[in-house]
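Reviewing the structure listed below.
The complex is shown incomplete by one protein chain, all other protein chains being positioned as in the whole.
Order as written gives the chain letters A and B; numbering starts at 1 within each chain.
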Amino acid sequence: MYLPDFDYYAPDSLAETCEALERFGAKAKVLSGGTDIIIKMKSGLLSPEVLISLKKLEDLKKIDYVSKKGVVIGALSTHNDLVNSKILNDRYLSVSEAAHNMASNQIRNIGTVGGNLCNAVPSADLPPILIALGATIKLVGTKGERVMLLEDLFTGPMKTVIAENEILTEIVIPDQSSTGSNYIKFGLRRSGALAVVGIAVAVTVNGGTITEAKIAIGAAAPTPIRAREAEKFLQGKTISDDLLAEAGVIASGESKPISDIRGSAEYRRDLIRVLTRRALYKAINEGHV
Amino acid sequence: MSKDYAVIGKNVPKIDGREKATGAAKYAGDLKFPNMLFGKILTSPHAHAKILSIDTSEAEKLPGVKAVITHKDVPALKYGISPARWDENIFCIDKVRFVGDKVAAVACIDEETCYKALKLIKVEYEVLPAVLDALHAMDEGAPQVHDEYPRNINTEIHQNFGDLDKAMAEAHYIRKDYFVGQRTYQSPIEPHSAVSIWKDNKLTIYSSTQSPHYFQYYIAREFGLKMGDVRIIKPFVGGGFGGKLEPTGLEFAGSVLAKLTGRPVRTFYDRHEMFAHNRGRHKVYMELTTGVDKEGKILGVHANFVSDGGAYTSLGVATSYYAGGLLTLTYEFENYKFDMIRVYTNLPACGAQRGHGAPQPKYAFESHLDNIAKDLGIDPLEIRLRNARQPNTVTINDFGINSCELTACLEKAADISGWREKKGNLPKGRGIGIATGSFVSGAGYPIYRNDLPQSAAMIKVHEDGTAATLYTGAVDIGQGSDTALCQMAAEAMGYRYENMKIIAADTETTPHDFGAYSSRQTLMSGSACKQAGEEIKKQILDIASTIMSLPPDDLDCRLGIIFSKSRPTAKTITFEEAARRFFVLRGPLLGRGVYHVPRLGGTFKGAAVATSPAYSFCAQISEVQIDEETGEVDVCEVWDVHDCGQVINPMQLHGQVHGALYMGVGEAIWEEVLFDDQGKIQNPNLGGYMLPTALDMPIVHSELVESYEPAGPWGVKEVGEGATNPTMGCFNNAIYDAMGVRIDSLPLTYEKVWRAMKEKREGKKEV
Partner (left out) sequence: MSQVITDKHGIQHYMITINVNGDDYTRVVKANTLLVNVLRDELDLTGTKKGCELGDCGSCTILLENKPVDSCMILAIEADGKEITTIEGIAESSELDKVQEAFINNGAIQCGYCTPGMIISAKALLTRNPHPNEKEVREAIAGNLCRCTGFVNIVKAVLKVSEETNDKEVISNE
């Protein structure tokens, strides 16, 4: 296989990166880890004239906790940076675990969080759990920066609101009122598999009552979705097996999965029913794991 | 294995272990020659289309392009590997028959230029309706894949042994079941590559091959060359599993490009092109009808199959015969009817894959037999014990069985797996299944008709006796034949393994051997190596007798020490000493060996296929855990007990079982080549075509039973393919045991298990 020809730039700063993106416009693509774009280029699905490499943007490779803000994940953190981050392991093991179940060790050492989000693949593993935890993202462009909820990033398969001259620089998981979170990936093998469905939940439990629940589902629609009806249904209810099962049924009803080689829409809907219940159970009983 | 042996029966270090562990081992795609070009083949984007025109002018203009060839530049002679059906051209002439069919090729200064040049070749097609469904390929008015084969029938078999009607009339119970196999692909991790060098009138090809001999024969035939002017050399090969048994476009197109440019040309497939070339396992539609008596003893079987062969024959004629032929091995019955039609479709050609033809029919039959056992209230182990083949028997289709310890395999598998304690006592969601397998120890007849011996070998002892080189045409593709054959040669010589060198699988320097397929080399190549070693020993003892002044009959040699058998205290001499003396007095110390198969099999049509000097047998038990809500199958543990005769190298032998099981596990649950409605592969990569990863493999137990095969050297027989045969049926039976659902098509995916459980709950499906 081979990559079609392109020009390559590796700007020294964020500002230069945005300028370069503005200059080349639609001709250019951002090269972060490259694990998605290189496959697309080798497969003939993409042939950008210019690749703008982010490799020199060292500031975007950190994972920090900033008080009153939350956990700040630089967009260039690799999946394994998430897996191995003490901060995430301590606070949101669910995020580390989601990263750990992606692709393979080799790919997790290359692929980045930013890339995973910006590619907007409906089956991506990180968006559901980050959405469930209410993560925000920062987009920086030549005209300044904007912060938005991650769940507002996606507009369709491989489509986002990111402008041609913008890049995603950081993801923030805000301090939580939630008491537990969990991501369940259902893949067809235990490594190197895309999610047939991926279910993330974050719940706030007070006594035996769910005061708030967030459910985000991957591979269930053209973009990661929130199961808002199920969330509403759970709010203020006393926890019981039937309650969680019913939430699963509602979430399943809200999903709009497609049929493809990994599974039929019917199968996916039923998996969503089952796994939503299981994810809720786990988040309620085990905390942020 | 008797302790009397000095070299065989032991775990010696793999002869090429160090080269492979250090990255020094060179595979075809690693080879470089001065002035070498790179070659690549343009393939068809359509499943079935007329070629209206091919314009190569733009490609020829691209800097770095040295040659562009189409059907006009190559012989029009059709080739194939099954001689009855030579149906392929180097490049398509009038039409393309599948997505991936060969249309043109380029030779360029580097790989990148090849890709760019291929894009510049303009081919005008008129798309034709395609036949993509094997079950409708024979329909009136279906598109014709080859004009010469009406109704797309490639191979048609109707065999009838005993009196099936009578057996069925007398049966206490008759059951009919229908199963569907799937198309799988060998997926060796090494992609095919070849380097072709055509100098003067001699063609040399370094190729990723399982059989230099067949490559040499068919390539010489295609180009009208003498076999002696075609040299095929096998470098290290990164796995074959049946997919590298026949020459491909890489060798044919590469040769022409090398001739035209006068330069070495390295041709190669990318992973998706390997999938398109394919030659993997056929998809088979299988109807089985079996009559049994009250005790579950099988009285008669009717196997009625249709298989999807794809666009060309490849090895499919043999596959078709194997599919039914091998069904008579593990269980004894006297009445058998086998009907089979292999049809052409506009999909990639299918061929031979590990277990050639047998695994899918075995999946069907083992599932079917469990259904019968359940209907009669007999334990699955018990029904197999009642029908298990016994030694020194002849199958109804005339295969002579010598050694056969299938009963012992079943008993041992039951013991080590805890079958009797577990069966019926496992919690819901957990299940245990059983199945049996058997395979040939080398095909009794070569692929094209000829009277060459199966194997030949030579040994040359170094003039000072400190090394001996085994020359064999046998082909190590990873299974470890170089190591095992050196052990066998050393044992026969009375020499040491550590001093053995090997030159193998080069048609110019090594004696003839048909190669690595049908699990033939340990028995067949081993026989020739043993004979060559014995000839060395005879000569060395002869010279030693003059040095030692003892009669040669009183001498023996073991691990390089020559000693008197009757006088244990007599002074010994070394092999080196005697060998050196031999060279000084008589010249090179050489040993030769040759192995012919005795005439085997019956006289009916197709009687030759699946004959073999010996058959391996095995029993497998597997345990699964099913997620009752999602259908997820956790393959927990597998026990394989093999009767593979005596063992040359235990570590390598168990490695073969592990690998055969691995392929079986993959095909049982995960692997399937999927097509869209245009005949294009949807998962031509190792992300979409899912081989199990290290995390998916069950715990594996590989055990043996004591057995001695009189037809094999030192009592050996096959192991490398047999363990693939029971696995899919074994898992299907375990899933049935866990959940009471029977999955009637492969692979046994999570979704199929989920759906079957759902249908059972909803009362839609009677099991």
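Observations on the structure shown:
We adopt the following convention: a residue touches a chain if its C-beta (ideal position, glycine included) is under 8 Å from a C-beta of that chain, and two chains touch if they have at least 3 such contacts.
In this text the structure is predicted, and so the values were computed from the model without any measurement.
Under the touch definition stated at the start, the shown chains contacted by the missing one in the entire complex are A, B.
In the complete complex, the residue from B:Lys78, B:Lys119 or B:Arg271 that touches the missing chain is B:Arg271. The chain omitted from view is touched by exactly one of B:Lys26, B:His136, B:His172 or B:Arg567, namely B:Lys26. From the options B:Leu245, B:Ile477, B:Ile669 or B:Cys730, the residue with contact to the chain not on display is B:Ile477.
The chain omitted from view is touched by exactly one of B:Gly17, B:Pro83 or B:Pro551, namely B:Gly17.
Residue-wise, the contact with the chain that is not shown comes from A:Asn105, picked out of A:Ser13, A:Asn105 or A:Thr155. Interface residues of chain B facing the missing partner chain: 11, 13-14, 16-27, 29-30, 32, 112, 186-191, 236-239, 241, 270-271, 477-480, 651-652, 654-655, 658-659, 661-663, 665, 685-687, 691, 693-695, 697, 700. The set of chain A residues touching the chain not shown comprises 1-8, 10, 31, 34-35, 38-39, 42-43, 51, 53, 55, 80, 103-107, 109-110, 190-192.
Heads up, the rule we're going with is that only the chains that are shown with their structure count from here on.
Of all residues in chain A, those touching chain B in their complex are 1-2, 186, 188-194, 261, 263-264, 267, 270-271, 274-275.
Here chain B touches chain A in the complex through residues 111-112, 115, 270, 629-630, 632, 670, 674, 682-683, 687-688, 690, 692-696, 749-751, 754-755, 758, going by the rule given at the top.
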